[in-house]
Structure formats: C-alpha cells, structure tokens
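Take a look at this one; I'll ask things after.
Here the complex is missing one protein chain, while the rest keep their positions.
Labels run A and B following the written order; every chain starts at residue 1.
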Amino acid sequence: MFLFLAFSATAQYKFDKPLYGAAYYSEYTPTDRLDKDVEMMLQSGVTVVRIGESSWGLFEPSEGKFEFAWMDRIVNKFQKAGIKVILGTPTYSIPAWMAKAYPEVLSVKANGEKSYYGIRQNMDFYNAKFRFFSERIIRRLMERYAKNPNVIGFQLDNELVARGVNNDDYFEGFKAYVKEKFKGNLASLNKEWGLNYWGMNINTWDEFYARDGVTNPSYKLEWERWNRKALADFLNWQADIVKEYKRKDQFMTHCFMPHFSDIDPFASFRQMQYPAINIYNKVQDKQDGRLIAFAGDYMRTTSKGNYLVTETNANGIGWDLKSYYPPYDGQLRQNMFSHLASGANMVEYWHWATLHYGQETYWGGLLGHDQEPNRVYNEFGAASKEVSKIGEKIVNLKKQNKAALLFSHDSYYGLNFMLFSKDDNYEFIKKLHQSLFDNNIEADVIPCDVMSDFSQYKLLIVPPLYVATDALLEKIDAFVKNGGEVVMLFKSGYCNEHNAVRAMKAPGPLRKACGFYYQEYSTIEKLDLKDNEFGITKGAANSWLEFLVPETAKVLASVNHTFFGKWATVTENDYGKGHLVYIGTVPSDELLNSIVKKSAQRAGVLPLKGQYTFPVILREGTNDKGKKIHYLFNYSANAKQVVYPYGKSLSLLDNRNVKNGDNIEIPAWGVIITEE
Amino acid sequence: MFLFLAFSATAQYKFDKPLYGAAYYSEYTPTDRLDKDVEMMLQSGVTVVRIGESSWGLFEPSEGKFEFAWMDRIVNKFQKAGIKVILGTPTYSIPAWMAKAYPEVLSVKANGEKSYYGIRQNMDFYNAKFRFFSERIIRRLMERYAKNPNVIGFQLDNELVARGVNNDDYFEGFKAYVKEKFKGNLASLNKEWGLNYWGMNINTWDEFYARDGVTNPSYKLEWERWNRKALADFLNWQADIVKEYKRKDQFMTHCFMPHFSDIDPFASFRQMQYPAINIYNKVQDKQDGRLIAFAGDYMRTTSKGNYLVTETNANGIGWDLKSYYPPYDGQLRQNMFSHLASGANMVEYWHWATLHYGQETYWGGLLGHDQEPNRVYNEFGAASKEVSKIGEKIVNLKKQNKAALLFSHDSYYGLNFMLFSKDDNYEFIKKLHQSLFDNNIEADVIPCDVMSDFSQYKLLIVPPLYVATDALLEKIDAFVKNGGEVVMLFKSGYCNEHNAVRAMKAPGPLRKACGFYYQEYSTIEKLDLKDNEFGITKGAANSWLEFLVPETAKVLASVNHTFFGKWATVTENDYGKGHLVYIGTVPSDELLNSIVKKSAQRAGVLPLKGQYTFPVILREGTNDKGKKIHYLFNYSANAKQVVYPYGKSLSLLDNRNVKNGDNIEIPAWGVIITEE
Partner (left out) sequence: MFLFLAFSATAQYKFDKPLYGAAYYSEYTPTDRLDKDVEMMLQSGVTVVRIGESSWGLFEPSEGKFEFAWMDRIVNKFQKAGIKVILGTPTYSIPAWMAKAYPEVLSVKANGEKSYYGIRQNMDFYNAKFRFFSERIIRRLMERYAKNPNVIGFQLDNELVARGVNNDDYFEGFKAYVKEKFKGNLASLNKEWGLNYWGMNINTWDEFYARDGVTNPSYKLEWERWNRKALADFLNWQADIVKEYKRKDQFMTHCFMPHFSDIDPFASFRQMQYPAINIYNKVQDKQDGRLIAFAGDYMRTTSKGNYLVTETNANGIGWDLKSYYPPYDGQLRQNMFSHLASGANMVEYWHWATLHYGQETYWGGLLGHDQEPNRVYNEFGAASKEVSKIGEKIVNLKKQNKAALLFSHDSYYGLNFMLFSKDDNYEFIKKLHQSLFDNNIEADVIPCDVMSDFSQYKLLIVPPLYVATDALLEKIDAFVKNGGEVVMLFKSGYCNEHNAVRAMKAPGPLRKACGFYYQEYSTIEKLDLKDNEFGITKGAANSWLEFLVPETAKVLASVNHTFFGKWATVTENDYGKGHLVYIGTVPSDELLNSIVKKSAQRAGVLPLKGQYTFPVILREGTNDKGKKIHYLFNYSANAKQVVYPYGKSLSLLDNRNVKNGDNIEIPAWGVIITEE
C-alpha cells in the first residue's frame, strides 16, 4: 500500500506528443561520430534516445574505478540538441573484471551447467555480490545524471528474464519462499503437491530438493512463480534506489520482452509509470500487425494507461543472417503507427546505427554499416515529420474495450509441462487474439491470474485455462450468469492453483456454466466435423479432443468418427443471462473465427459498420480531448478500397475531410488516421 | 546348482484362475479413498492388487524412522475384502533424506553426467550405502507383512534396467568381472578385444579405462553383459533376503520391461516362479496384438511355465499428452485375453486410478481423475466377470510350439554399435515375429545366447545373429542337417562372442549350412528384385545388401541392378535333411512373409485348416486338464467371418457348441474362446 502511494506520487511524466527515436551507442562506433550522429538525428526528426544501459564496463573499467566523462559528453550533446534521453542502469551486462574476480556472480543453470564470460545476462541476478556492485554503479550514475533536465526517465536493467538461474543462493531463496507460502507446514506441502508420489515426500526443510531433477508439476509451477517474483523484486529493488535520486517528473521503466508468461506485470510494473516493451515483428510479406496488436493490447491493459516501445526492428535482424529481412517501402512507418494505435506513447528502434562488432553485427539499425543516409533512414525521417505534425492528437490514446482475452501465466506453464502437441501449447493464445484482431474486434488482454475484474466486458475469450483457482473460475461463472458471452477453450478448469488435477468430473467448477461434463479425452490427428451450423467440417478438429457429455448445453458440433463422434466437440450453454460456447478441441482458424464472430455478434461487439477483416484493420481510441481517433491499416501489398465506416472526420495526415460512406483507398502497407 | 534346488523348493504358488486387477496407491489420493476404492474394486471384480513398491519415503520418512500403520490398514482392508496382494520392495525410488545425506547413492552417467533428486531410478543400484538401506527396508517390510495370508507374492524392485549407471564403484565391479573372466590374463584381453588398435592396449589392470570414452566394440559388448549380470545379481540379492521371511507358497517376481536386450532372463528369473512383464501396447486404430504376443512368447519361453502381466495400459498413457490414446470399446478386454492367450496367469493394469499429481498425471488408470465409474471401468467389470466364469479352463495355459524365433542379446548390441541404418537395427526382430504371428504360426522366442536346445522345433527364424559363439552356430548347422528348416537373416555369423569379426569368409562357421560365401556388402537405398519365385520385386531389398556367391545354395532372388545384380540376395540351401533360406538384405514385409510361409510349409508348421491371416489371429494352448483351448481374435474395427477350423468344441464365454466348418463371426476388436 505504501508502495502504491509512492507510485501515485511519482506519476508525473506527461507526453505531449509521441516520442520517436532509437537506442544509441556512441561508445561502440569505430570512429568518433557523436557530432555527426546528432546532426543526422536532428535532420531526421529523432526526439528521444535511450543510452547507457549496456556499458557498465566503460563506466567502471576496473573495480571501483569510475569513468563518466565520455557519457557526460553524450548527455550534454543531447541536451544541447533538445533530444530527450532515457538513461539505463547497466546491470544486465557485467564487466570482465567482475567475472574474473568474483566468478560466483555467474549463473549456474539446471544440472550444473555453468555460464561463462563473453556474453550479457550471464549472471545470477540474485547474487549478493552482484547486488552490491549493481547498487554502487546505479548510485554513481544517478548521482551524476539524475538531475539532468533532459533526462526524462530511467530504464532499470534490460530485457530481464530468469534465464534458468539455478545457483544455490537462488534455490535457497525459493526454499524460503515456499516455506513462507506454506507457513512452514510440510504436511501441507506434501499434500498439495502430491509429493507422496514415488515416495518423494519431504520431512524436513533441509531435505527440500533443488530444481535440477524435479519432475513434479506443482513444484515446477511454483518455481516459475518464484522466478516471476524474484524478477519483480529485483526491479523494485533497483527502483527503490533510483527513487532516492530522480525528480518526480522522471519516470522509471523497463524494456520487457513479449514473453508475458515470464513476468508478473503488476508486481513488476508497480513503480513504473510507463512500462515498456521490445517488439520485433515480422516484415516483408509476413508483416501483419498481429504481434504488435497482441503485445500492445496486453501492455496497454496491464499498464492501465499508456506504454512505451523501447525496441523494435528498424531493419533486418538476427544473431546471424538466416532471417535478415529489411522492411519493404512503407512498412517501417506502418509498424510505427501500429504501435501508436495500440496505445504506445513512444517508439524507439534498436537502434540508431548497425554495429560493426560483436554478436549483433547484423541487428540492423536506422543507419547501416556505412553510417550514411539510406532508404530506411529516409522513411524514418518522413514518418517522424508525420508524428510531429499530428502527435498532439494521437498521443495518450485510451480505449474502452468490451471484449477481452484472458492470459494465464500459470496455465502457460501447466500446459507446457504436459504438452498435448509439440512446441509451445500456449502459443495458441495468439490464434485467439488473431480471431479478434482479424475481425476488427478490439480487445484487452488480461493477465487473469492476477487481474480478474471482468465488469467492463461483454465478451471473454478464455484460452486453455488449465490452471486456475476456484475463485477465478467462479468469476467466470458469474460473468456468464450475469449476461456475459464466453468462448472457452479445452482443458479449462482442469487443475487447481497447485497445478494438481481436480478430483471431480471435468471441467470441475465450470461444469454448471459449461453445461456438460467429460471423463475422457484423446490425442488425435486432424479430424473432420459432422455438418454443423458453421458449415465448417474439413480438418476443423486437431491434436486434442475431449469427450463432452452435454447436461444443459446443446451440441454445436461433433467430429465425424465412429468412436469419437459419440460425444460433443463444440457446445453452447445458455446460462443465466449469458452464453458459454466451449470448444473441446484445437479448432482450425476458420472454425475459431466463426465461433468467435457468433459470440461477438451476440455480445454486441462485432463492428457494426463495414465488416472489414484482415488485411484491412481498424483500430481506435480516445485522445486527451475526448475525440475519437481512428486508424485504418492495410497490411497487404495491394491498395484496398474501404467505405468509410465512421461519422464526419478529419483525415489527419492530409487534412482531408471524410464522412460516412465515402470511398477511400488505403495504400499498400499504408494507414489512414482520422479524428472523428 | 544349490540355487536351482532352492528354486524348485519354492515353486509352490498355484493359480486356479487368472488374476485380474491393478496396481494401487491409496497413499497418493487427494482424499482418503481406501474404503470407497475397495468397494468399487469388489463391484468390478478386481481379484489382485500390487502395492507398496513406490513408497519408500512413506515407509521410512526419515533415516531409520519407520511408519507402517498406513500400510497395515491397506493390507488389512484387502485381506478382509479377499483381494489378493502382491507386495513390492520399494527400492526403485529412494527417499529425499537419502539423496540429501548420502549424495553418493545418486548415479553418475557417462562423461560425468550427474543424476539429481526429484525422480525415481536415479541411484547407483550397486552402491553399498544404497544396498545397506535397501536391505534394512526390505527386512522391515518382510518382518511385518511376509506372513500375511493374503499376500501371495513379492515384487523385487521395479522395472529394473541399468540406466547408464557409471559410478566409480560400478566400474570397479566391471573391472573385477572382466579380470575374472579373463583369469587376470591381460595379454588375452588385449588380443580378444583387439586393444592394440590405436595403441590402446592395457598393461596393468590399474590402467583399465572407464566406459566413458570407450569406442571398442568388444569392451562395449562386455559392458552390456556386465549390466545384465549386475542387474540379475541385484535381484537375486533381494531374493535371498526375501526368502528368509516368505512362506513357501508365496512367489517372488519382478516387473520386467520388454527391452529384452537389457536383461539376462535366466540369471534374473532364477528365483522367480512367475516372472512378470509390463506391456504398454498400441490401441485405437493401431491395436494389433503383436507386441503382446511377441513379449508374451518370450516371457512364456523364458519362464518355462507361465508369467504375469504386472502392468498394462488401462487408458491413455504418457509423461505428457502427445500420445494419450484411450482404447476403443472392446479393446481393453481384447488385450486382456491376448495376454492370457500367450500364457499369462495374471493381468494387472497400471493402475487403479489416475493420479492427480506428479510426472505421471496422465498415465490413465481404470478410474479417471474424477474417481467415478466410467467407460473403461465398466468394460473392466464386464471382462472380469468373464475371467471369473471361465478362468479355471484357461489358466496355466501351456504350448508346445514347433517354430521358434531366436533372440540374441549380444547381437542386439553388436548390430546397434555399428548401425547399417538409423534407429535400432535389431528392432527388425519384431518384423520377424510379425511374419509368424500374422500368419498364425505360433512360436517360442528363444534367448539363444543362453538357451540353444532346438530339439523340439521344426522351424527356426534366425534374426541377424551378428554376435555368436562357434558353439551356437554349430547347433544351428546341426539343426538344419538333422532336417530342420531355417530362415536366416543377413549378418548372421559375422562376429565371434567378443564382437570381433571372424577372420574368414562370411558367414564364417555357417558357410556350409548356408551354401554360399560372401566377401562384400553395401549400404543401399531401396532396390527392386529381378523376377523370382515369390513374384515380389518392387522395393523388396532395403538398407543393406550382401554380395552372396552361391557354392551349394541355389539363388531364389537377386536385385535388379547392373552392379549389385551380379550376386545372389536370397538363397536356399539343401543341407543334410533340412533347408536353410538366407536373406542377404532387409526384406520388405511382403517378401519376408512369403519366404517364412514357404519354409513354414515345408516344416509342417503352417496352419493346415483355414489360412487365416492378420487381423484374424488364432492362438492356442493346453490347459491343466490337457484340453485344447483356442482363442480366435479379430484385431480390426470390422466383424470377421471365420469357418471354424478345429474339431468339436465349446465356446466358453457363451456356452455354445461349435464344430469344424461352422461359420462363426468374431466381432470388431473381439475374441472367441473355445475348448476343444
């Protein structure tokens, strides 16, 4: 609670336009390019840079010996140029002297696999020595730069994930965490986790065994929770230090990766006004806006405001060249606006200029290896002018969505510990988001393990909610009863919060809302459906099939098979004032789309005017003045004709008036932005 | 010899009906279900349970502190219910305290790979500390339960295989074993194993190097023999302890896995009246009875009596859900009878009820996670009534087969150390068994490295007998000479008992019986045959081709190829009173079937009446009263019409008389059982 107050008190940075820029590493260039780089930034309209987060070894070349002159010069240069600065704490990549003198800071992975120096993110972030040195460098940096008027915010560490850290101290932390969680009650631990299995019960805390050889799904799930907690603790530990120095109008952030399962958003974002995300999306023929929207919808929902994009691809990327794809003409700009259309207030590329050295020699920047103007740099320059022109109207975009997609951190792991098909079994959630996105149903993405107030929504899409508390399941039940529409996927309700299977007929506490039970299921190859109301039969059921026995539900579809066909596969239950449609298999995209559209229609969240579907994507929000801002994207190589579906509006980029029913053309890889 | 006497003296448990039940773990259930479970067992006809083998940690929660009350209650409950009990020694899964206090009991695999706690079977079963604790818990268990009237037998350890144990003490054991085998003669060791190669000769026993980096095929083969010996020694060590306590009418057993290459049957079964096997077979569209018959034929042959099935699949199984296949209706019952038709006296599922925790959460039991009656439970109940009804007639089934398939432990390893195609090169033996099974030629499966009395047989199928003593090859020669029919596969006779190649024209000592020699061979892609008496040409030769030069043999087939076609591929030799057909390639199933049928015809073991082939499978044996029992299986989803091929009989399950020539129908996934 104290911390929540602290958060409110510091929530003071205000964007008046979206910022547009790049990460910048003057210290990496073969020759001194600072003046030239800043000149080219100004020419192309860069308004923000992120600096400093990768260069601990330069700030502190030997233990306790600090050098800041080089960075003073950079910070001063940006101050003079009026380019805003986000300064990073450099803790994700340790100096060589630390690994040499204190090898215990290096991480040890499962089964004794050691980490070595020569790469970033090779440390045990829980290690006391590492923390000691981290605190010292953070304080030194803050002492020197916190008050700089041009520094608008601080990034704490970089792309933090647990990376398999398994050092002894980290395990001891886990043990203490579990002990506290179970209030020291070993009997309870043995029972809830089912440790009697194979006689692996624990009878003193001393016997509690390390993660390495563990097969128990409950232990494994709790370990992942511990990872999320330890990461959030680390970020908040840094935030507590930075807070001692920073001005109130400076924000703290962190550049998260879209591996949402690895991070507890609320615990991690607690002290961050604007959490940030790094999104590397597909381009060329595969550019589709989907990942940007999925990640953006999650970040906007969890930030409860606006978020930042700290890294995104300017050019081809990779740790080698096997998938180095520069964008087609127009794609860089389209992606930038795609971020803003989801609620981002800043887009920064990684990075300003491609490096000549190191592992990321081919992670392309706005400038290439020649450091001269080029096609991408030019497109950036043109796009930055557009942002500058209309920025005040599109910044701080807010949405009030009626549809939501649930995201369960615990189910991600629960499913993947017991895969029903190869690869990431939770990846299917992206198909669920796609079924909304492609049909222009805007949605929030809710981390339902830690956020389960569904009161603003009319439609919930529930991905395999394999691990869930009774309380969460009851909230879904109540949501339907009170008139909500739910599309729910297989395996939901199967396990309790310990990833232990519920000893009752599936889907457990969801049985009433679902209107069926099942006792059996089977791995399957692709199966057809019998005729059904969706008119979709061919190959519509995949990988997994539950044998649903309707009680109050009606059957929407069954598979066409002598044995499996005896049970229902897709059901619909009228429950209270709402409806729950359940899909007891991995549906084909086509079937999923039809089911989602049916429920969206009933929920009243299917777009009324103009049933555009991908690649024509409509996104919208409300700006600071309460005006509706509409984005009309064309994620394809061919221009698209659209009948304008909104009321009288101004097309912002070309100052053209448009009204409902007007024929307008969205160019290939283009976007039209209107204010209604 | 002393031990053989001991074996005879204890051979006193007598089955009067097949037992039918499941493994049971009351200690794993989320709530206390013992009463309810036993009630449901009685309702469904469970007659036997296996308990205790997995719960050392509960018997001995701390070092030297024992708790048996929980098990007393279970044993007493079953005694009252009249359900027979097989009690296991719990040594395959060590308690957490042991790994913590004595980490040296954990196994170390090749190249220093360590084992960790959190899973079963992670110990060095040769370790003295482990043996100390094992002996103590076995004695305690025996003291407490040995005399229980309801306990019919004891299972020693569980699914024992060597699992790559490579600890120092285990290697020292190997060294001592080799030293004894070679009577300390290093010159002989260097010579037989060819250690001069790469100058890796040994000149003191101290220099004898560990398994880790070894490439020498002779060493590797001997290591596998050591594994088999060490496993058998461990089982007999447990048997010696248990014998001190058990009644004479209680049997000892072990649940072997059908990885027959890993276990020396006679050394391991020595003190076991009824060795047991765990068979997890394919179901749904892939149910075919083949693995059940193959493993059953081996177990029946090697047990020299009857055997038990301690585990088999009740439902979908797996350590994840990627191949979770519940049986179709009727398949559970059909598989149970398939076991009995091979000579099993007991079928136990693993397990009674599906677990809610742990790695095997999705290893389905008779009950599902809801612990309520279901389709599979109901099918079990119906089948158990049938077993009860006809059990006295079908128990203790004996066979006197005239055909046999050889199985060579040494050749399994010899071939796989020098693969001629990817994957397990000895797996082909299952195709050989299938060529018998599918054509309804009942056969024994003989571990020919340790059992080579072929006097009762007319037909031998010899799989690639890559490693063999001269003595074994001479017995095969004599078998043919004396009128036997042999179908022999490529590579037979190539290496001596040290897995060293014989320095003579192949097939070495088999040359006379084969009637050809060869000096060359080649890896091949699929090749066609030239026209031949079998009328089979397309893609009939695969992977491997020997260049056979007939001396007395005639050519049955050659490949259709400019170069390779100059030699023979399939030959037949009239030798003495018998014939040897040799296949110098990996034949297609079609070609193999034709060759086997030809030899079977000549041997007089091809079924005379009714040439039924898979999926209609006929199995038979003689019961305790000397009556013929016939099983007629239909391993397919469609009912099959069969003209009854035997004499006047009684169909046991429906008390119907049938006689030769009657048209009878075997239902889909069905079985008919008659007494002639």
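Basically, a contact is a pair of C-beta atoms (placed from the backbone, for glycine too) under 8 Å apart; a residue touches a chain by one contact, two chains touch by 3 or more.
Quick caveat: nothing in here was measured; it's all calculated off a predicted structure.
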| item | value |
| --- | --- |
| Contact residue for the chain not shown (choose from A:361, A:532, A:552 or A:660) | A:361 |
| Touching residue (missing chain; options B:92, B:125, B:174 or B:193) | B:193 |
| Of B:76, B:421 or B:601, the residue in touch with the unshown chain | B:421 |
| Which residue of B:12, B:43, B:76 or B:203 touches the chain not shown here | B:203 |
| Chain not shown, touching residues in subunit A | 25, 27-31, 54-59, 61-62, 90, 93-97, 99-100, 113-120, 122, 284, 315-316, 320-326, 328-329, 354-362, 368-372, 374-376, 637 |
| Missing-chain contacts mapped onto subunit B | 111-112, 191, 193-204, 206-219, 417-422, 500-506, 519-523, 544, 562-563 |
